[in-house]
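Below you'll find the structure I mean.
A single protein chain has been omitted from the complex, and every remaining protein chain is retained in its original position.
As written, the chains take the letters A, B and C, and residue 1 is the first residue of each chain.
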Amino acid sequence: MALVLNEEQQLLKESVKDFLDNKAPVSALRKLRDENISDYDDTLWSEMIEMGLTSLTINEEFGGLEFGYVALGQVLEQTGRNLSVSPMISTVLMSTTFINVLGNVFQKNKYLPEIAKGNIKICLAHQETSHFNIKDINTELKGDGDSYVLNGEKHFVIDAGISDYIIVLAKFETESNYIGVILRSNSDGIKINISRLLDDRKVGDITFKNVKIEKESVIEINDFKLLERVFDISSIGLSCEMLGVSLEAFDKTLAYLKDRQQFGVTIGTFQALQHRAAKMFIELELCKSVVIKGLKAIDSDLSNLNEIASLAKAKLGRTIKLITNEAIQMHGGIGMTDDIDIGFYIKRARVLQQTLGDYNYHLTRYAEISGY
Amino acid sequence: MALVLNEEQQLLKESVKDFLDNKAPVSALRKLRDENISDYDDTLWSEMIEMGLTSLTINEEFGGLEFGYVALGQVLEQTGRNLSVSPMISTVLMSTTFINVLGNVFQKNKYLPEIAKGNIKICLAHQETSHFNIKDINTELKGDGDSYVLNGEKHFVIDAGISDYIIVLAKFETESNYIGVILRSNSDGIKINISRLLDDRKVGDITFKNVKIEKESVIEINDFKLLERVFDISSIGLSCEMLGVSLEAFDKTLAYLKDRQQFGVTIGTFQALQHRAAKMFIELELCKSVVIKGLKAIDSDLSNLNEIASLAKAKLGRTIKLITNEAIQMHGGIGMTDDIDIGFYIKRARVLQQTLGDYNYHLTRYAEISGY
Amino acid sequence: MSENNKDDFRIKTRKWLEKNCPMSMRGKTDDIKELFWGGENTSFTSEDQKKWFEAMYHKGWIAPQWEQKYGGGGLSILENKILLQEMSRLKCKQPLISFGISMLGPALLKFGNENQKDKYLNEITNGKIRWAQGYSEPNAGSDLAGLQCKAEDKGDHYLINGSKIWTSYGDMGDWIFCLVRTDFEVKKQMGISFLLIDMKSEGVMTRAIKLISGKSPFTETFFDNVKVPKENLVGELNKGWTIAKYLLTHERQMIGGMGGDDEKFNPREIALESFDLKDGILPNPILRNELSEYEMDDKIFSMTIERAIDEAKAGNESGAASSLFKYYGTELNQQRMELIMSLTGSSELIMDSEKNKNGYIAAKFLRSKGNTIEGGTSEVQLNIISKNILGLPTK
Partner (left out) sequence: MSENNKDDFRIKTRKWLEKNCPMSMRGKTDDIKELFWGGENTSFTSEDQKKWFEAMYHKGWIAPQWEQKYGGGGLSILENKILLQEMSRLKCKQPLISFGISMLGPALLKFGNENQKDKYLNEITNGKIRWAQGYSEPNAGSDLAGLQCKAEDKGDHYLINGSKIWTSYGDMGDWIFCLVRTDFEVKKQMGISFLLIDMKSEGVMTRAIKLISGKSPFTETFFDNVKVPKENLVGELNKGWTIAKYLLTHERQMIGGMGGDDEKFNPREIALESFDLKDGILPNPILRNELSEYEMDDKIFSMTIERAIDEAKAGNESGAASSLFKYYGTELNQQRMELIMSLTGSSELIMDSEKNKNGYIAAKFLRSKGNTIEGGTSEVQLNIISKNILGLPTK
């Protein structure tokens, strides 16, 4: 398990970079925000589907490319660098992983090829309070004759407004068993309330009121460890995007340090700033290591994925905060304005930090996993 | 309650500074260490008694000067600056405070005038494990006819080897009540094992085996808050010494930055070092504030002394660590050698940090006091 | 002032305030923009606001310590302190928000001539003229003295060309006080002058700057061949830097002190609202730790302000004070906002819900990032401390 990319992965990374640099740079996010017509750019999404980005982690038997999560990670790093808006996180990272890990053959056959082809978008509704915790689930699925009914409320569902399907994480009856449900987002009894986030993306609060669920829509979760695996993989995927955000914010700041003149010299000559930049560089090198380790751990099925995932999300959470704060500070006044792009990075950073558990959540989880 | 010294206190501070600069500078500690003949310098101690330093916090009715703890704090700051070795902490700060706060009239009349005159030295035996916690007491006092017997083990007792008396903190029988005992250190059943600490001072492990205790030697503790007050006052006193240690380590480092040449310039011109020095200066200014606030809070009997004491010990614990680490680093190689004095400061710092609870203990205690 | 006189003044003041401050002019202010700012572009938003301003103005308490001939109240430092205490007790809102009082006034009182004081100070206190500040320039940043906006001597007037940035609400101002370059040949600090400019003059234009928080409290102001009468020069020609330094010290103290006041953003309260205690303890151990670390530093910072005031009273004013407070106060405020963002989790990331006033906290969080930049960056404060207080050498 060498911690480097193979040629195929490297090639993918570069072509996605070229593509997004052209088609979905920060100016595209700015446009989405200012025009506020749609949640994402459908033309861009079509081109991403064409490039195969929706099918990277889907096995060939279900119509996917079977490139694995190392490949997906490279894409997410680039969407992070460009702050590109698309359903990648909801549909490709979270929901596809949910089905990959927990779906039965019928469900895999039904949904994965459709995702690969780009015919459907799916969001994952799990969180119920303002702080992610996989164990805080009150949404309930109850038997009702041959079928089931679903009741509950979900919060902070990424891409809830544009998805064709929703995967809901629930408790089964009053038992402590978790269970998944996949259903059409326009089913009776579903109410979706869309909000705009700090990073100008959209999430939804979803209410389920006596929503009728067919048996075939139920995703059994027989092993809690597998549910954890879904979120561990997703956390590593988010860490890739966080790495991209951090790297780009750092690059922009470094360029500014080399360009900006003050007191008759380039500000990059100030040793206090140089040392802070060097420390950021070092932290980023560490981040790169834990991210590639995490991606390889998914594809190689390492048994301590939970530990690595929490280390990754915690470390990236701490580093992205450091880097985006320093990016604003080193840019000075201009960094506080909407005239340049750096502000978009700190806003995206704070949202990513909270998604699927922040630094505090994951470091505490790491201590628990470690048995202290 | 203005956070400044009055004229009397200022005068005391300056005269003690002059005195200790002359009589007990770091070279005196070095001599004690290298010659290893006695635990402290008795001639120095006699002069300190003559100056009235043992009677500062003793009320006039018991033969003291009644100058208060603000005054004592100024002395301890100076012993910190010079790393002067004497029984001030054991006898004057801890034991005198114990008797001041908890002793009955008989005990005050018996011991306080003797302390003031410098006739006796007393140590306080409280800690039993490697981490200070006021609640971890297993030493037990039991009724035995007209008198009592004491059994238990104490650890890390400052000046145990040179004290005439020992104040022991114990539990009364199997109850949860705390109780104090004051007894001659040469009483039957007492075994003292002296150790040298990292800072070249001495502490003792003391074993009490069926030590007979007369009724009049028992110090009743009817209110746990009063016991806490003893340790809160002592923590603030230690914070004064920690402030002195930090200030002097910083001053020495600043002087070195102005003197040392590297790459053809004074190293104090390097901006990265300048900013670190400025941050240390700011932290020290904050430390000064919480220390004087704490001292004034003792003398003015403020009700939130416990909160202020834990804030002081925590803040000083964090700052002294920062300053002494930076002091070594900024001195470079020479700072690692015994040839100059800076190493003595980090050694004393680490001992003071642990004494009566470290940063972690006091910050957690602060959260508890604050109700979260 | 004897204790008797003090008590007397306090009782009178309290009575007067109770009588004259309308109930709607008491209590917390959510948005500073709701208050009365004076000037031609703003008007009273309510009858009570007008009544309150006029009562205070006639009492001379818009600028309580200024002389009465300038529309002030002629109060002593002590009387002023009592007045502020009593206003704070009743939670009276400020009758007028004015950079004229806080920034231009002190400069005019110290450096202006009698004509200027007569003319401008009265129009500040009576709320006629709203002042804006023109110091920073687009490319100057921390190097304020490197400013390039120039004023050429044209005999009977100066001709101004250049621009100023970071002017708070510059689009609402009537006049602007500016630092301009009047000599390009000398050391940069020696060629600066302090000028008063009527913003209605031909050639003055403003543009709002949109911040990352989505708000636009600042403007950029452009001067294109603007003519300014020579009498509008404050102090001596080319001595403007002295005035600027004097005012910057004032400003630094204001920004540094702004940190802890915002009662609505108390992290401990927010923590207790966001989490249920478990055995009396916050269930998230790391956030609990971060909260107590923040509170430790915040409380000790307050003690430091207290000590500095006491030291100043005792005559030991420290030169370090303003840079230290600016640095630590703003860094602490940023920590506080980061902590609050952690404590509130996803709920305060939502920007278009009435529940959280459309992301009010998130906007304040973003805005706090500017605290360590405006009014002299944190880096500049550390430079000042290392050079002026610690005496570390420069190259």
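General observations
The working rule: contacts are C-beta pairs under 8 Å (C-beta built on N, C-alpha and C of every residue); 3 or more make two chains touch, one makes a residue touch a chain.
Please read all numbers here as calculations on a predicted model, not as lab measurements.
Taking every chain of the complex into account, the chain not shown here touches A, B, C. Of the listed residues A:36, A:119 or A:289, the one in contact with the hidden chain in the full complex is A:289. Looking at A:75, A:192, A:242 or A:311, the residue that reaches the missing chain in the full complex is A:311.
Contact residues of chain B toward the unshown chain are 127, 129-132, 155-156, 195-199, 203, 260-264, 270, 272-273, 321, 325, 328-329, 332-333, 335-339, 343-344, 346-347, 350-351, 354-355, 358-361, 363-364. The chain not shown here touches chain C at positions 285-286, 288-289. Although one chain is not displayed, chain A still touches it through residues 2-4, 254, 257-258, 265-266, 268-269, 271, 273-275, 277-279, 281-282, 285-290, 292-293, 311, 314-315, 363-364, 366-368, 370-372.
The rule is short, and it goes like this: only the chains that are shown with their structure count from here on.
Averaging C-alpha coordinates per chain places the centre of chain A 53 Å away from that of chain B. Separating the centre of chain A from that of chain C, both taken as means of CA atoms, is a distance of 41 Å.
Once the centre of each chain is set as its mean CA position, chain B and chain C turn out to be 44 Å apart.
Multi-chain contact residues of chain A (touching two or more other chains): 270, 272. Residue positions 379, 382 of chain C are each in touch with at least two other chains.
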